[in-house]
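Only a single protein chain was left out; the remaining protein chains are all shown in position.
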Amino acid sequence: MNESPPAVQLDGLARRYGRDMVLSEVSLTIREGRIVVLQGPNGAGKTTLLKVLATRLRPSRGSARVFGFDTVREAHEVRSRTAMLPVFGGSYPTLTGAENLELATRLYGLRLTPSELEAALANVGLAGAAQKQVRGYSSGMKKRLGLARLRMAPAKLWLLDEPYAALDEEGKAYVDALLDEARSTGKTVLLASHEPERVAPLADAVLEVSGGTVRRSERFGVPATPVQAVPVRGG
Amino acid sequence: MNDFTPVLLIAGKDIRQELRSRAITVATLFFAAITLVILAFAVGSDEAILTQIAPGALWVALAFAGVISAAQSYAAEGEENAFEQLLLYPIPRASIYLGKLISNWVYMGFLALILLPTTAVLFDLPLGSHRGALLLTLALGTLGFALIATFYAALTANLRARDSLLPVLMFPVVVPILLAAVRATTSLMQFGNLEMASDWIQLLAGFDLAYLVVCTAIFRFVVDE
Amino acid sequence: MSSDRTTTHPLRPRPLWLNLLAAASLLLVGAGFYLGLVVSPPDVNQGELIRIMYAHVSAAWVCFLAVIIAAVYGMLYLWKGRPMDDVRGTAHAELATIFAGLTIIGGMTYSKPTLNTFWTWDAKLTLTALLFALLVGYFVVRGLIDDRDRRARVSAVVAIIVLASLPFNWMAAEWFRTLHPAKSFDVSASGVSDSADPIFRWILLFNVFAVAVTYVWFSIERIRIGRAQVGLEEQRETTPVTMREAIDV
Partner (left out) sequence: MKRWAYGVAAVAILAAAGFMVYNAMSSSLVYFILPSEYAANPHDYDGRRLRLGGLVQPGSIVFDNEDLRLTFHVTDSIESYFVRHQGTPPDMFQENTGVVIEGRFEDGVFVSDNLLVRHSEVYQAPEEGEPVDLEALKDSLY
């Protein structure tokens, strides 16, 4: 019986921006089903790390694998298993919320009925704004639309970049619910945040990113909840 | 989902956005029309010269507008960081190119359909009897232009000085299209000669097919970071 | 500064054969000059101007060769992702630009006494001007991208587009000439037709060979420097290597 490959495997990963090394020599394995928080100051390399895993940025050196697929050579396989929530944006301002979500789901290869789309938007508290153009949305509403898009994606790995930013308390509760859902459906989550106090209790591990390196956080060392059994693929 | 669904989705999305915002139309339609008027005005009232330069004027106006339209279509993607998101969907990168190619082409075709009669009136040059061939020339010429413009606009989208860079990079590549398109239009409108135009139309088609393959094949390297 | 790493000199020691190649290039070009300026008789039609032709045609042919090679290295880079292929491609693109410039200067030098104008819309001259513009674009784009890998990728893409546009620009230049009234002359291998004294053709071919050898020499020198640059950059980046903990969660 083969053990299924880890959700994330970074091997000596380094990424350069211009002349600066934003990430250097990161080696990290994350097993399937884990919820891991990346914390660290702005510019520490959290977003870069997420974007490498999302296939948006190529490693300058080393390699990144998602469920065993190389993010450069097998990018398509990686993309069909990951979904990313950006810090902000990702929607088209002249399209309505429903149209944006429909476009996203269809690009994920799904076909949702209008009522399913409505329900998905209602789920993040956008029921009333579904038919409004996104340019009229507040930044919090845009973020909620991003959450709806993320939830619809047929992904096993979620990459969340500052999911709580720009959200009110109600919005933050949606993120918490989303994380619960991830836990119960066995999704792997990598979450970047500079306010880890909120998620640390939910997470299996907190990693500290600073100056381009990643290490275990000393403040939040112990997993708060026991790790559930990981579903094994391919018998 | 087959590989062409995302192409149509992206093209449809672009067209719907344009119908809502009219951003590209506003930026190019009047600009192109003004270009025609200024050219007609500069030449003066000499009918012979007016009719002679008319096809050239039409394509120069279309070329200017095409550059702006392609650049604008990527600017719209960048507004809310939507392009970043678009690159993360499990779709071939080439389908993003083809989708934006179609929307740019449709837009340039629409512009051509407006500018053609405008040119005919301003430059005193009747459309002639080979309307079908004339439409084909416009279709192939604008396609060739959209192919290069869409490709290079993606390449320059996140570079400094992109607005002035795009035409500079594109121009030497599109010279053959401009030349063949002007010649085909001249043959049809001035000489009313289909036989004379058909060779140029074939050259346009050959150009389009060749660049369709080359640009589609290497587009993913342009957007990769 | 970490001293645990031995910093090797990035430039490899200069091999003997490279010096021999350099000497051979200089000798060949010198001989080409001698053949073109002294040995060659004046042409029946073009008179002494045939002597410009030897240099001009050689530069043009080598320029096209360099464009093709630059694009081939571009494709190799996209396929394999080896930094050295970018270095090689850029070296050839630089040489292509230089030879395109020389071709244009040669064409203008030829054009002034024959047509009393420095610029003429001759097919090959127009083509070379377009090519020159494309190559300048290549370097403008390179200059605007900071990230080394992305710069290499985009350069490779532009080099491929330049190559793809070459046949079309070639034809466009031909059409332009056939459509342009009068005042056109054929710069290409003109004057060195089959009917003429075979000595013209032999001298031309010798000059093309001499320039091609010089081009190979230049490209090797340029690639040596490029290799050293890549080596230096990599040294600088990997200097602070410390063994990092591999994290497993």
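Order of writing sets the labels: A, B and C. Residues in every chain begin at 1.
We adopt the following convention: a contact is a pair of C-beta atoms (placed from the backbone, for glycine too) under 8 Å apart; a residue touches a chain by one contact, two chains touch by 3 or more.
Note that the structure is a prediction, hence the values are computed from the model and not measured.
*Asks:* For the full complex, which residue in C:Tyr77, C:Tyr110, C:Tyr138 or C:Trp175 touches the chain that was left out?
*Replies:* Among C:Tyr77, C:Tyr110, C:Tyr138 or C:Trp175, only C:Trp175 touches the chain that is not shown.
*Asks:* Which residues does chain B use to touch the chain missing from this display?
*Replies:* 3, 48, 51-52, 183, 187, 190-193, 195-196, 199-200, 202-203, 205-210, 212-213, 217
In the analysis below, only the chains that are shown with their structure count from here on.
*Asks:* As a test of understanding: of all chains, whose mean C-alpha position lies farthest from that of chain C?
*Replies:* Between chain C and every other chain, the largest centroid distance is to A.
*Asks:* Determine the centre-to-centre distance between chain A and chain C, using the mean Cα coordinates as centres, and give it in whole Å.
*Replies:* That pair's centroid distance is 47 Å.
*Asks:* Which residues belonging to chain C are in contact with no fewer than two other chains?
*Replies:* 147
*Asks:* If a residue has to touch 2 or more other chains to count, which residues of chain B qualify?
*Replies:* 224-225
*Asks:* Using the touch definition from the top, list the residues of chain A that touch chain C in their complex.
*Replies:* 14, 16-19, 21, 24-31, 34, 36, 58, 60, 204-205, 207, 213-216
*Asks:* For a test of understanding, state which residues of chain C touch chain B in their complex under the given definition.
*Replies:* It is residues 78, 130-131, 133-134, 137, 140-141, 144-145, 147, 150, 153-154, 156-158, 160-161, 164-165, 168-169, 171-172, 175-176, 179 of chain C that touch chain B.
*Asks:* In their complex, what parts of chain B are in touch with chain A?
*Replies:* 1, 5-6, 9, 13, 16-17, 20-21, 76, 79-82, 84-92, 224-225
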